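One structure coming up, written as structure tokens, with questions to follow.
All protein chains but one are shown in place.
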Amino acid sequence: MRRLINDPYEIVEEMLQGYVKAFNKQVKLLEHDGRVVVSKNAPKKDKVGVIVGGGSGHEPLFLGYVGDGFADAAVIGNINTSPSPEPCYNSVKAVDAGKGCIYLYGNYAGDVMNFDIGAEMAAEDGIRVETVLVTDDVISSTDVEGRRGIAGDFFVFKVAAAAAEEGHDLDGVVAAAKKANANCATMGVALGAAEHPTTGKEMFEMDSGDMEIGMGIHGEPGVRRGKTEPADAVVKEIMDVLVPELKLVKGDEVCVLVNSLGATPLMDLFVAYRKVAEILEELGVGVHKTFIGSYASTMNMPGSSVTLLKVDADLKRFIDYPTNAPYFVQI
Amino acid sequence: MRRLINDPYEIVEEMLQGYVKAFNKQVKLLEHDGRVVVSKNAPKKDKVGVIVGGGSGHEPLFLGYVGDGFADAAVIGNINTSPSPEPCYNSVKAVDAGKGCIYLYGNYAGDVMNFDIGAEMAAEDGIRVETVLVTDDVISSTDVEGRRGIAGDFFVFKVAAAAAEEGHDLDGVVAAAKKANANCATMGVALGAAEHPTTGKEMFEMDSGDMEIGMGIHGEPGVRRGKTEPADAVVKEIMDVLVPELKLVKGDEVCVLVNSLGATPLMDLFVAYRKVAEILEELGVGVHKTFIGSYASTMNMPGSSVTLLKVDADLKRFIDYPTNAPYFVQI
Amino acid sequence: MYENTVLGKAYFTRVIVDMAAMAERERDYLAQLDSPIGDGDHGINLSIGFREVTKKLPEWENENLTSLFKKVGMTLLGKVGGAAGPLYGGFFMKFGEAANNKEEVTFDELALMFKSGIELIESRGKAVIADKTMVDTLRPFTDALLAAVEAEIEPLTAFEQCLQVAEKGRDSTIPLIAKKGRAVRLGERAIGHLDPGSASSYMILNIFYDNLKKELA
Partner (left out) sequence: MYENTVLGKAYFTRVIVDMAAMAERERDYLAQLDSPIGDGDHGINLSIGFREVTKKLPEWENENLTSLFKKVGMTLLGKVGGAAGPLYGGFFMKFGEAANNKEEVTFDELALMFKSGIELIESRGKAVIADKTMVDTLRPFTDALLAAVEAEIEPLTAFEQCLQVAEKGRDSTIPLIAKKGRAVRLGERAIGHLDPGSASSYMILNIFYDNLKKELA
């Protein structure tokens, strides 16, 4: 394994302790629950609580987006595994300001089971918790409800958080999140596996020089596996799925996220974005804002994805809303 | 190779085209020199021009730090190779506002040769260009002058850029950069090699499960190679070099950068920082600000480094100076 | 009929200890089963959960069967996460609940405990037989056990027969397309792979059986 760790059974706790130490001006761990990262400013008076979460191993996803102008809390599970119900519940108790809370996470059966129990527990305390599942991974299912959430998490979280900051009530925040999710599509390509610190091995097998289009961020199998092709050809294949999915036409505007799964260099993301931009230009689709980097990783997995978010004036305002979260600062 | 590229001989051009397209609000390429990334606001009236640069393959290093409040231009070489003299010269012509310019880059013989020729060409036009070489890699040489520049680039660039923004003259900016460099020490550990897009191969050989302490960001050999050890033990070995190097004592304050060379997950950096913070706490050394991520990469090289910058009131102010560069936004 | 097969704290404690050992021993195998059709962590999830159970087990010495398994279940629920956490966690909580706060149960009562457990899994996971989940092992097993108890078959023989049913159920997942869990998105690509949850369930049932043999020998 090409990683330095201590006890793999302590890695999530150690990561969280290191994280909140590093960014102690913005975040803290709940005193009574070390799996809940909370914004120092939460609960914010009269604001809907925005709670994100999921398995760890996708950093900066979840914890990195807790902070002013972004999520109020992140609930952190074991590696690639949804958090358990208790911290889901505790996060609500920690950030609810009387306006209810929204759970936002990728659509995985395990996450749904655990967060749902958390929401039931909160309901017993009279706190309303709504859930919006992110389902941006277009390749993972033909019916939208069945799709996984991957890098699009970032856009959906960002939009919902900004709506909450703007003072929308829970229904308004839910509506904003659903709209972002409906306007968001992602497709990725894997070039290898992440190394799991517990087994010390790669999580699945893939020869160097091969690629798998449409693979999930936990290594869930995708559409097809084959030899790698030129970057431009792969980007084109991805865009040929995303563009019709969002029914993009001339005059539309999008935000673009070119995401690394961990071990893909920024250099390659910039090369990929060059082609994305070229295709959008040809279509007459405008780009409102571009995000390039590792926004949702799978530890050290080589691979990348392209996410498009079709935007209107509201979504643009939400995306542009300033934030000072440790892993997404925006002026 | 676990990367998607097009023609490797075009990769730097394609990367730069993609980059400036993505961040066209902040930066552009010089019209007559595609290897110079310039801030849209450069030249800034009455400000010393701050120019950084070096080989590509270290993204976000160099190009990512061009923007408001940070560098005015970055000069970009081939992969792992210093830029040639022409773009070094052109960058000066593009950003000089009559107050002279400073070249900031890591101390490598190739870079020195090329930038020096660039500075000579500028001198012929009557523009004063001073150079401060970053030499933070403590392990690379016993005499400080001979040391390489690695992740410490980020701190030295940041300080010099803020000094220039504050209105210091060229001598003042040079003094600030030198002070940052003198107060800055880095030590890294490599766990494998980057894949070079041209050869399609790893740039050197290293077995999975091995590590090399002190290795340079181009894979230049380090101090010793052996089996990987627990993260805490490696961090301690690094801190045992950095702390005496900077003569840190109780009451001192530092900024910390835990840097990934590309393929090391954030998770592992947080785990490493936990130990860094613990050691500093035990010493009674305060942490002013922490930076964790891939600030200076070697494409997809697995490995990481710890950089300490000993700070006083001036350096803290320079580090905290707001900036809106694409890869380092700070409010 | 089953008055003489009394299973007490000692039996169930040995089962718990053995499940924890199984989770360690089979960790990488179960993770590997989870890799082609899931996310490669099933064995790791169980090992994380049962390590915590092992750590706390000494504190639970004075619990009755209901409160013991409630703690086992709560620990799994709290530590594991994912699908296995709520499913196995819930299973053991309900499994214990059916012991009605007793210190020991008879073999027919044990059957009812399994019944109560699998019902929780089905209601929480909404899976039925042939969805390619742990239900494919546990539901046929439980039905067979209830029938065997009804037919008053001798405990060891009954359990052995039911294990064969469980094994068949486990293996029945191989040719299936998944209807629940992560493997759903694979469609036809799930065919040919054993479901990891059905494999771990079968291992757990085996542990109940092995200790039953020791108990009744």
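Just so it is clear, A, B and C label the chains in written order, and each chain counts residues from 1 on its own.
We adopt the following convention: a contact is a pair of C-beta atoms (placed from the backbone, for glycine too) under 8 Å apart; a residue touches a chain by one contact, two chains touch by 3 or more.
As the structure is a computational prediction, the values presented were derived from the model and not from experiment.
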Margin query: Just to confirm, in the complete assembly, which displayed chains does the hidden chain contact?
Written below: B
Next item on the list: Kindly state which of the options B:F23, B:Y65 or B:Y108 is in contact with the chain not pictured.
Entry: B:Y108
Notebook entry, point to check: Which of B:Q17, B:S84 or B:T307 sits in contact with the chain that's absent?
Noted result: B:S84
Next item on the list: Among B:A97, B:I117 or B:A175, choose the residue that contacts the chain missing from this document, as touch is defined above.
Entry: B:I117
Next item on the list: Please give every residue of chain B in contact with the chain that is not shown.
Entry: 9, 55, 77-86, 108-110, 113-114, 117, 140-141, 146, 148, 196, 198-199, 201, 203-204, 216, 218-221
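In the analysis below, only the chains that are shown with their structure count from here on.
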Margin query: Which chain is most central here if centres come from C-alpha coordinates alone?
Written below: A
Next item on the list: Find the geometric centre of each of chain B and chain C from their Cα atoms only, then give the gap between the two centres in Å, rounded to an integer.
Entry: 54
Next item on the list: List the centre-to-centre spacing of chain A and chain C in whole Å, with centres computed as mean CA coordinates.
Entry: 33
Check: Could you state the distance in Å from the CA-based centre of chain A to that of chain B?
Finding: 28
